[in-house]
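Reading through the structure tokens given below for one structure.
Entry: chain A
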Amino acid sequence: MLLEVNDVRGSYGGTDILHGVTLNVGNREIVTIAGTNGAGKSTLAKAVIGLLPQVSGRIEFAGRDLTGLPVEDRIAAGLAYVPQVANVFLSLTVLENLKVVPNVRDATTRIARQLDAFPALKPRLRQRAATLSGGERQMLAFARALLTQPTLVVLDEPTAALAPSLVQQVFDLVIQLPAQDVAVLMVEQRARQALAISDRGYILDQGRVVLAGPATGLLADDRMAKLYLGSEH
Partner candidate 1 sequence: MSQRITRRDVLKASASLAAASALPRFAFAQSAGTFRIGTLCPITGAGSPYGSGMQKAIEIGVAEVNGAGGAGGRKLELFNEDGQTKPDAAVLAAKKLIEVNKVQAIFGTWSSGVTLAVMPLTDAAGIIEMNCSGAPAISTLDTKDLVWRFQATNDRFGAAFAVIAEKRGWKRPATMAFNNASGIGNAEGFKKAWEKKGGRVVASVVYEPNRPSYRTELQQILAAKPDVIVTGSYVPDSTIILREWYQSGQDVKWILPGWAANPDLVKALGNEVVEGLISVDSVSNENAASYKALDAAYQKATGKPVSTNVYASMCYDMVMCIALAMEAAGPNATVAQVNAKIREVANPDGTQVYSFSEGKKLLSEKKKINYEGASSKLDFDQYGDVTPDFGVFVIEKGQLVRHDVVAI
Partner candidate 2 sequence: MTLVDLCNLLINGTIEGLLIALPALALTLVMGVARFPNAATGDYMTVAAYAGIGVQAWGAASIFLAGLGAIAAGAAISIIFYLWVFRALRGRAPVASLVASIGVAFFARSMLTLFVGHDQQTFNLPLVRAWNFGGVRLLPTDLYVAALALIAMALLFALLHLTPIGRQMRAIADNPDLARACGIRSGRVLLSLWAVVGALCALGGMMFGVKAVVSPELGWELLIPAFAAMILGGIGSPIGAVVGAVLLGIASELSVPFVGPSYKIAVAFLLLLLVLLLRPRGLFGKAILSR
């Protein structure tokens, strides 16, 4: 397994949020973590990437123990992260958003390649990221995250701030990632749509995994329907 999360507990602002979460992600796999508001999904993503100050349990990545490592070292080890909403540097230009990433080998070519992958960004290179639309920001965030050639991208609610028409666009981007040797751990509120493009899924409720399995199985499970009653848009 690429990523193994073992009995992770964590608190945020003094309140315990994760109560022992265990999950894993394989190479070139798309794994969705779904759950209601406040289930601890984003906290889990933060714990994996290293932005959560108080964490216990064990997180292994590519056979290496990440526990206690700072974010920067986890990025260097091959993780990437696209946070929710505040996912680009608003006061930097589009180009600067890409150039700012350190330790990118052959940065110019790689940036050019990312821009080819996201052509919508090309005419806006000198614009501040604040002027981009939500969808464009998400593209920029993806492009930036992929610059370091990660083996696993952690996406925190990539569709949270988007207009419904753009949601599918983002999922279309995600689905292409395994082809580039990138596995995905995606935290998503829109469980059905996310599971539809995923290999496997975990359902979180109040800081615990309550359901896990292949995405198709989960979609068919009526326990999930019960959990999600009314919260699916």
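Just so we're on the same page, a residue touches a chain if its C-beta (ideal position, glycine included) is under 8 Å from a C-beta of that chain, and two chains touch if they have at least 3 such contacts; residues count from 1.
Candidates were picked such that all candidates are chains of the complex that A comes from, given by their letters.
Not measured: the values here are computed from a predicted model.
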- Could you sort through 1 or 2 and say which touches chain A in this complex? 2
- Task: In the complex, go through chain A and note every residue touching candidate 2.
- Result: 49, 51, 53, 70-72, 75-76, 81, 83, 86-92, 96, 99-103, 130, 144, 148
